[in-house]
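Missing here is one protein chain; the remaining ones are kept as they sit in the complex.
The first chain written gets the first letter, and so on, giving A and B; residue counts start at 1 in each chain.
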Amino acid sequence: MSGLLVVEDLQVHFGGRRGAEPVKAVDRVSLAVERGQTLGLVGESGSGKSTTGLALLRLVEPTGGRVELDGIDVRAAGRRELRGLRRRMAMVFQDPYASLNPRRTVGDSVAEPLEVHGLHRDDRRGRVRELFSLVGLADDFVDRHPHELSGGQRQRVGIARALAVEPDLLVLDEPIASLDVSVQAQVLNLLVRLQRELGLAYLFIAHDLAAVAHVSDTVAVMNRGRIVEQGDAQEVYRAPQHEYTRALLAAVPQPDPAAERARRAERRALVAELAQD
Amino acid sequence: MTAPSAASATAPSSSAPVLSVRDLRVSFSSRRGRAPVVTGVDLDVHAGETLAIVGESGSGKSVSMLAVLGLLPSHAVVEGSVEVDGEQVLGAGPERMRALRGREVGMVFQDPMTSLNPVLTIGRQVTEGLEERLGLSRRAARDRAAELLALVGIRDPQARLDNYPHQFSGGMRQRVMIAIGLSLDPAVLIADEPTTALDVTTQAQILDLVQDLQDRLGTAVVWVSHDLGVVAGIADRVVVMYSGEIVEQAPVDALYATPQHPYTRGLLGALPVLGERRAELATIAGLPPDPVARPSGCWFAPRCPIRAQACVTAHPPLREVGPGHLARTLCEVAP
Partner (left out) sequence: MTASSATTPPGPDSPEPAPPPAPRSTSREVARALVSHKLAVFGLVVLGLLVVAAVLGRTAAPYDPNAVDVLGRLQPPSLEHPFGTDDLGRDVLSRVLVAARLSLVVGAIAVGIALTVGVTLGLVAGYYGRWVDDVIMRVMDVLFAFPAILLAIAILAVLGPGVTNAMIAIGIVYTPIFARVTRASVLSVREEVYVRAARSLGVGDLRLLRLHILPNVMAPIIVQTSLSLAFAILSEAALSFLGLGIQPPDPSWGRMLFEGRGFVQQAWWMGVFPGVAIFVTVLSFNVIGDALRDALDPRQRSAIEARGASR
C-alpha cells in the first residue's frame, strides 16, 4: 500500500498474563491515508477505533504490525525520532474540556507545541494569534481559561493546538461527539476548510456515520478490533457488502419521519441478526 | 408569553391528556442573580402518543422534566402547573411526589451505567418497587419481574434476575431501566436522553422496544433528546425548546417538512445527511443567551439570519402556523 500513512496488520493486545486470554483491542488492522485526503474510521464502542488512533501516535504501544508515516517506521523510532514524528502527526481529542489543562490559558496551551519544538522563536504570540484566527477565534480568547469557553470554542482551541506543529496528518478521535448539533456543523465546516487550505490528511474516527460520510473520501468500518469493510466512502454507504456495515447503516436514524417509518421493518430485521448482547 | 389555551398544546386527540403542564417556570439562584432556566412551558401528552422534546444544552428540556418529577435540588424555584391524570402535583408534598414517581409517572435516565445500584441484583431492583408500591409478595413480585424482563426482550429472564448490573451490557441495562420504569404501570413514561450513551445498533433496538411497548401498553411517552434523527423515528409530536421556552411545536411530519422557526430550520440544516457529500453544512452563528441577561425582544434574534426590526422590540408569542403547529415567530416562511 502507498500513502502518507500506511498501517499493516496493526495489533494492540492488552493483558494476556498468567495464562489469561489477551484482549485484542486492535486485531490486525490495515489501512492507508493519502496526502490531503480523509479516511473515516467508523465503529461502535469497543470496536477498537480509538485505540487504533492512539496506537498510531504510540500513545498506546502497539504489540504488533507496521506503521509508516511517509516511509518512516513509527514503531521503531527512538525517543528523538518519535518527537520529530509527533510534529508530523497530531491528535484532536473528543472531550474538548478534558483535553485542555484547566490551569493554563488556552493561549499557553496552543503555544506549548511551539515551545517544545522550538518553533517561531521570534514571534510566538503572533503565531498563536494566527492559529486562533485560522480556527475562527478572536484574539481576546488567548488569555482565557478553558472553563470560560463554550464546548465548540474549546474544540477549536484543540484543533489550533494540533495545527501548531504544522502536521501532515491529523488524527481526530470523535472530535464532535461532545458538542451540540449546531456546533458540530461549525466544527465540521472548519475541518473541511482547513483541509482544503492546508492540504492536511485526516484520520477521522467516529461513531456518527452521517458526520463521517460528510467529510471522508474513504471509509473503514471496524467491529471488535477488526476492519470488516473498507473502500470509497460513497460506495460503502451506497452498497455495503458486509452484514455489519449494513446493520450499522440501517440503524442510523435519519431526520425524515416518513423514511424512518418505512425503514422500521427492514431495520428491525437487520439489527436483530446481530448477535444478541 | 403563553399562547391562549385553545391554540396551545392540545393534540387533535379527544381524550384528556395524561400529563398536562402549564406555564412551567424554573429558576435557579446563582451568584449573579436569579437565572430563569425554564420560562413558561405548556405541554400536553395523551395516552398512547410519544411527545419528543428537542433542544441543545441550555434549552431547559431536561430541567423541565426534572421539575415535573420534583427532582430538582431545593434551591430551584418551580412555579406553574403540572397535572397528572387531572391531579395537580406541583407543590405537592414529598409523600405525594414519592407516590407519584414510578406509579403514575415512570422515568428512564440517560446513563445506564450509573442508574442501577451495583451491589444489588437486577431482580432485587425490579422487585423492590413491586413489593413496596404494589404490595406484592416476594414470590409474586419475582414472577412479575421476570415477566417484565421478558417484555423488554431479555432472554432467560428467570435466571437473569439473580445477575448483577455489571453482568449486563449497556443496552441490556437500559432495557432493565425501561422495565423498572414501566413496572408500576405508569400512565406516562419520561425518558431523558435514554439512548444517547448507547451504540447506534443498540439504540435502534431500544427505540424499537419502546415503540412496541407503547403499542402494547398504551403508555404515553415523553422523549427528551438532542438527536433529530432519533426523534424523527419515534415521535408523534415534537416540541423544540430554546433558552428555556418552546419555540416551535408540531406533529412530527410537519416539523421536518415545513419547520417555521429559524432555530428549527438551523438545527435541521446543520445535520449531515447520509448520501450528501461535502456541501457546507448550515450553521447557527453565536451562542444561546445567558439566562441571567436575555435580550429584549425575541431571544433568538441575535443569531437569526432573517431577523427584522420588529423581532428586537417585542418578544413573539407562540402562534398557530398550521394545524396543530405553533411557532414563536413574527415572520412567515414560504413552505
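Please note the rule applied: contacts are C-beta pairs under 8 Å (C-beta built on N, C-alpha and C of every residue); 3 or more make two chains touch, one makes a residue touch a chain.
What you are looking at is a predicted structure, and each value in this text was computed from that prediction instead of being measured.
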{"item": "Touching the absent chain when the full complex is considered, from A:Lys24, A:Arg161 or A:His214", "value": "A:Arg161"}
{"item": "Candidate in contact with the missing chain, chosen from A:His120, A:His145 or A:Arg224", "value": "A:His145"}
{"item": "Omitted-chain contact residue, chosen from B:Gly33, B:Gly218 or B:Gly286", "value": "B:Gly286"}
{"item": "Missing-chain contacts mapped onto chain A", "value": "57, 59, 82-83, 86-87, 90-91, 93-104, 109, 112-113, 116-117, 133, 136-141, 143-145, 147-151, 153-154, 158, 161-162, 164-165, 178-180, 186, 189-190, 193"}
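We take it that only the chains that are shown with their structure count from here on.
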{"item": "Chain B contact footprint on chain A (complex, rising order)", "value": "44-45, 150-151, 180-182, 184-186, 188-189, 192, 207, 209-211, 213-215, 233-234, 237-238, 247-261, 264, 267-268, 271-272, 274, 276-277"}
{"item": "Residue numbers on chain B that touch chain A, as the complex places them", "value": "56-57, 155, 169-172, 199-205, 207-208, 211, 226-233, 235, 252-253, 256, 266-278, 280-284, 287"}
